[in-house]
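Can you read through this structure? Questions will come right after.
Shown here: the complex without one of its protein chains, the others still in place.
Chain nomenclature is as follows: A, B and C, assigned in order of appearance, with residue numbering initiated at 1 for each chain independently.
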Amino acid sequence: VYYEDTDAGGVVYHSNYLKFMERARTEWLAHMGLELPWMERELALMFVVRRASVEFLKPARLSDTIEVDVEVKALKGTTIIFTQRIRRGEELLITGEVTVVAISATSFKPCGFPALVRERLTQFCLND
Amino acid sequence: VYYEDTDAGGVVYHSNYLKFMERARTEWLAHMGLELPWMERELALMFVVRRASVEFLKPARLSDTIEVDVEVKALKGTTIIFTQRIRRGEELLITGEVTVVAISATSFKPCGFPALVRERLTQFCLND
Amino acid sequence: VYYEDTDAGGVVYHSNYLKFMERARTEWLAHMGLELPWMERELALMFVVRRASVEFLKPARLSDTIEVDVEVKALKGTTIIFTQRIRRGEELLITGEVTVVAISATSFKPCGFPALVRERLTQFCLND
Partner (left out) sequence: VYYEDTDAGGVVYHSNYLKFMERARTEWLAHMGLELPWMERELALMFVVRRASVEFLKPARLSDTIEVDVEVKALKGTTIIFTQRIRRGEELLITGEVTVVAISATSFKPCGFPALVRERLTQFCLND
């Protein structure tokens, strides 16, 4: 947690936790070989956040080291529902549920996951 | 909507709508004579976001003029639940429900609203 | 100045003044009928920041009302050099010099200003 993340209340500004959650989702996808620019370029696929619901239980502070986890709650036709938790050590700070929709990078309309993406997501969700 | 608000998808970055919502709540409070630094200094009162639930229906784009409204759904002991809508002209882009808790600026624990604040909030909610 | 603009030091986070400066430049261009999305769509013209030099003299705080001004110091082949000042009432907080380059929205290479843009910029700079 850097100065940029905090506000005059001395804690992380609330909307910045959504950034931390997206960083974690991006790394999680990249870990499966699904890098965002690659999917946009090769598969004409983009992800957009459709819904987010966040509980701010305890604040994070300057220089805290926090961990953000990513869990897939559901994988449907065009959407992934993630459950995410932000922790400082053992302490649970934030919980959130984020619904992400796959859209076509050309029409910007929701579209089904290409086979390759669906396969990797399914495989990962079953194994983990 | 300025460049700073957008991302490489060409639209407003999702967490920035939460900033727009807070700007609207801040102006709404100031309109009632409840400026944040004044409340912190004089009443030792701060507001923190406890929960936020947002639907991203349609995106806003660079140079769009958008309006953010503020409605009080419930006013309880230490919390205010806001319903907020972001529109571009007639078009509804975003809806959200944001729960804000009043905390003591010294102990950082939830506290009841001081009489003055409660009075103004109640008066406003009844009249409007 | 909203909570989003501040950091745990209780003042505006330094890089956010660059956002305020860009908002002012964007409004200044729009005032001349040069809206950014319109220029990108119709003239295939974008502006990018090439250089910025900022002095942070005094900090702005939560709920401060600040004014950002825009002055053209020089207008060359493909660049505009802006001098900008941020004030709180009479008090000078920040000064900056920002060099902006016109680039083609297709090649992303620097390009001369189209006649229409040059005309409006020149007219404005002479009159003001």
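Please note the rule applied: a contact is a pair of C-beta atoms (placed from the backbone, for glycine too) under 8 Å apart; a residue touches a chain by one contact, two chains touch by 3 or more.
Computed from a prediction, not measured in an experiment: that's the story for all the values here.
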TODO: Looking beyond the chains shown, say which of B:Thr6, B:Thr26, B:Gln84 or B:Thr99 touches the absent one.
DONE: B:Thr6
Open item on the list: On chain B, where is the contact patch with the chain that was removed from view?
Closed with: 3-4, 6-11, 13, 15, 61-62
- [ ] Just the residue numbers, please: which parts of chain C touch the chain that's not shown?
- [x] 9, 14-16, 18-19, 22, 46, 48-56, 59
TODO: Name every residue on chain A in touch with the hidden partner chain.
DONE: 2-4, 19, 22-23, 26, 30, 35-38, 61-63
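By definition in this document, only the chains that are shown with their structure count from here on.
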- [ ] Let me have the rounded angstrom distance from the C-alpha centre of chain A over to the C-alpha centre of chain C, please.
- [x] 33
Open item on the list: I'd like the Å distance between the centres of chain A and chain B, where a centre is the mean of that chain's Cα atoms.
Closed with: 24
Task: Residue list for chain B, restricted to those that touch at least two other chains - done: 19, 22
